[in-house]
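All protein chains but one are shown in place.
Note that the chains are named A and B in the order they appear, and that numbering of residues resets to 1 at the start of each chain.
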Amino acid sequence: MTPEIVSFIGSAFMVLGAFIIATAAIGLIKLPDVYTRTSAVGTAAGLGVSFMIIGVVVLDYSTLNLIKGIIAIIAQLITSAIGSFMLARASYMTGGKPVETTVPDELADQS
Amino acid sequence: MSTFTVVVVLSLLALAVVLAAIRVWKGPSSGNSAVAGDLIFFVFIGTVAVLGVVFEIDSVMDIILISALLGFLSVLSLARWMQGGKR
Partner (left out) sequence: MRGSFLSSPWSLPLRTIGFIGWFVWQFIVTSLQVVTLIITPGRKPAPGIVSVKMDSLSDTELTILIALITITPDTLVIAVDREKGEMFVHGMFVEGDAEGLRVALRQTHDRLIAGLRRNPEIGDSKGVEL
């Protein structure tokens, strides 16, 4: 592959990643409650950051970078999952109510 | 990367930081602020990635890897703090 094509693919990944992170930020403003906002940030944490890491690997390719990139993506996915879960749980335990349009809400029915 | 691409990526990330900062500011609960702070951290990782490629920093991947691992701790401690010692 010519360097131009490699550079284009890497840049495309970078732009896509930044776009997904910006979308998550719009979602933070637009979405109605803390749980849907956590879901929106989940897209940035998973797909957004992963795309930017893939972009770095493509633009600055070496075998070592590839291995580090894969480890970084896996670490990012696992830590963001546990982080989202802890934040949602903490929100729930400190009395964060889901938005009215949450149907059904079996957590509220139960307690 | 062309200068134009760098400008586009950094603008998108800047937009994300501004919107997230509004959410941190407005709340209304600490949970909302914590989620927005989490997003600001991901913007930080993205910015490091872009600038690392632009300025050809060799250790950019190590910085990203360590950031991804350390960001976890900040989220955990925020969540613990919100619960105020309750489990």
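Assume a contact is a pair of C-beta atoms (placed from the backbone, for glycine too) under 8 Å apart; a residue touches a chain by one contact, two chains touch by 3 or more.
All figures in this text were calculated on a predicted structure; none of them were measured in a lab.
Shown chains touched by the hidden one, complex as a whole: A.
Among A:57, A:72 or A:88, only A:88 touches the chain left out of the display. Where subunit A meets the missing chain, the touching residues are 20, 23-24, 26-27, 30-33, 35-36, 38-40, 42-43, 46-47, 77-78, 80-82, 84-85, 88-89, 92, 98-99, 101-108, 110.
In the analysis below, only the chains that are shown with their structure count from here on.
Put simply, the C-alpha centre of subunit A and that of subunit B have 10 angstrom between them.
On the side of subunit B, the complex with subunit A involves touching residues 1-2, 5, 8-10, 12-13, 15-20, 22-23, 29-32, 34-36, 38-39, 42-43, 45-46, 49-50, 52-53, 56, 60-62, 64-65, 68-69, 71-72, 75-76, 78-80, 82-84, 86.
Within the complex, the subunit A residues that touch subunit B are 7, 10-11, 14-15, 17-19, 21-22, 24-26, 28-29, 34, 37-38, 41, 44-45, 48-49, 52-53, 55-57, 59-60, 64-65, 68-69, 71-72, 75-76, 79-80, 82-83, 86-87, 89-91, 93-94, 96.
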